Structure formats: C-alpha cells, structure tokens
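Sharing a structure, written as structure tokens. Questions coming.
Note that this complex is displayed minus one protein chain, with the remaining chains in position.
Chain nomenclature is as follows: A, B and C, assigned in order of appearance, with residue numbering initiated at 1 for each chain independently.
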C-alpha cells in the first residue's frame, strides 16, 4: 500500500511589508493533524555586519526571477524531503537594524526533514535567489560582497 | 582585540499552557541589533503517530530533573555555538492532535549556529530530557516506545 | 532514600514515590534493582527487563553500575520519549 500523498501548500512572497511569523505558522498548520514539526528561520538586519556599524540596509531584487528562483528551490526541497508545507517570504526595501528581512517555514511529520529543508532553502536563498544588499554605515554606502562561506554552505546540498 | 561577549539570555520552562511563538521570539530579540538569525522549532501532536490513529497524547515529566536536564543541554549548546539567546518550553498534560508540545528558539549572528543549536537541543530533548508520552488511540492506551532513530540523531553530536 | 518512578515503571510499581532502606550490601543501581525485585512480585514485574530501565540519582542520569551511596533521590523510568 502506498502512503497517501501529503498535501504541501507552498507560499512564496516578495514584499515590502513585515511578516507575522505566528500568522504564517497558523496558515500552514491550521486544521491539519499530520504535521509534527514546524521549523521557522527568520533573518534579521544586524547592526554589526562584518564589524562595520550598519545604519541601514537596502535590498534590491529582480522582480519575476526572484519569485521563480525561490519556487524552483522550494520544489527541489519538496522532492528531497517529505514536507507538509513551505512558506518563503523575502522583504525588499530599506531596513534598520533589528528589522526582519526573510522568513522560511517548513512543516513535516518529523523534525529532521523540516530542519534540513529550512537550511537548504536558506542556503539557496543566500547564493542563488536574485537579491542584493547595500549597506549604509558611518564610513559610507556599499554593496555587500558575496561570502565564500555561503557558497560552501549551498555546495553541500549538491547531489554527487 | 577580543570580541565583546554576547549576552545570551536563557529561558527554560515546563508548563501546561500553550506557548506563543511570536511573543517568545519578540522577548528574545527586542531592542537587540546583534541577532541576525532566529530559528524556531515547534513540535506538534500528530494524529498518525506510527500509523495508529491518535486520539490524544499525555505527557508526563520528572519535575525538577526535567528543567535541570534541559538547562544542562542549553549550557552545552551555548558552549558549542555563538548564541545570542535560547528559549526551550516543553508542555505537559493531555494534548489533542494539532496542539503544540514543545518549542525551541535559538538566536545567533549567523544562521548555521542557530540551526545547529536548535537541532542539537531537539535531539537531546527527545532522548535525554525526562518526559514520557502515552498515546490514546482506537486500539487502546499505551506508552510510546523510544525510537532508535532518535538515539542515532543524538549520537551524532557526541564529541569524538 | 527516596525513590521515584515514572511512566510505565510507575504504573507497574503502583506508586509514584516511596522511601526505602536497602541493606548496606546494596551499593549500585543494578544491585538496588535486584534487591527491589526480590522484595515482591510487583517489583519483579516492574523491573523484569532491567536493561530497559533508566536511572537518575539526584536528577542526573546514571548507569547501572553507579554507586547509590549518599543519594538523596533515585528515580527509575523507561527511555525518554519527550520532545
């Protein structure tokens, strides 16, 4: 007997407004009793990015491609792990330290799948989704450089 | 120059009442600008535990030891990863499918530390914190058996 | 010393806690389990598979060869299933 295919609702949004984690989790889990684990990752604007003192961060994206690229990776995550729901929200605009930037939610029967899928999605959001950060600090304004450690983090998911 | 020691507030609670993830995240992050990543794990009562149809789950714990055991593992996590805050809340009592059971929150500058610390804490909560689950299903009532896969998950954190 | 029981160990023993006075020849957790099992069918049933039983002394997990000398509180329970 093949197990019933779990429904896996997917939400991908790019928006200027803040997100509400409790509301997004409720949307993912309400009136379902097959979800045993929900992992949420929220990425927050920090004041001390690489020791420079950040006054604000501006996030630019490639409209159209950004949504498609995130959805491609969500589909990849769903093909790799038994997921019961995925939400990915990336904000764009100008942010002050302490403000939310990105949210990834994964729901599954078991915790390992939820943890791994959330890490996978964040690693690909960092390295593959077309978003760019510009920092404003006391010493001026500049584009954030890509980090080798983020490429390494994404590379560990490559199937050999 | 040594980096400033990050303050890492720790909250460990065992309670019958439900928790509010948004409130707990807000308590962990408010008026701080050094946190770049918050990972939350919520464990939820499922209806289909090991294919039996669960009507309800009762969670029993060892008062005193349960809090101490969780705190020991939180301290271990803080010594292993650069964390800016940890919250662990475990509910006890009787739960229906869909209800929250456990919450682990980890905050850090970077996502890897937050993800790894949350996974580490969940693996140890499963195998080492003195809690026991009893299931009520259509076929009767029985204590949940420990899973070999949970012991294996916890074993991967053992320092060699 | 105070002894506490949890989950199905508690159900089989029929009580959540009690105070016992084992003889001084009982020095380890394993010896305490053997001594309790010799006291009645109830304990023998609760501890019939001693390898499955976990123990804690004063809120810390211990192995079956741990000394019970000086323990204020010993607890017996099945493998944990929280989280």
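For this structure, a couple of remarks:
Just so we're on the same page, a contact is a pair of C-beta atoms (placed from the backbone, for glycine too) under 8 Å apart; a residue touches a chain by one contact, two chains touch by 3 or more.
In this text, all values refer to a predicted model and were calculated from it rather than measured experimentally.
Note that the absent chain touches A when the full complex is taken as a whole.
Within the full complex, the residue among A:32, A:46, A:111 or A:133 touching the omitted chain is A:133. Contact between subunit A and the absent chain runs through residues 43, 59-62, 64-66, 68-69, 90, 101-102, 122, 125-134, 143-147, 150.
Note that only the chains that are shown with their structure count from here on.
Contacts with subunit B and subunit C are shared by no chain at all. Farthest from subunit B, judged by the mean position of CA atoms in each chain, is C. One inter-chain figure worth recording: subunit B and subunit C are separated by 27 Å, centre to centre, where each centre is the mean of the chain's CA atoms.
Here the CA centre of subunit A is 47 Å from the CA centre of subunit C.
Centre-to-centre separation between subunit A and subunit B, using Cα means, comes to 22 Å.
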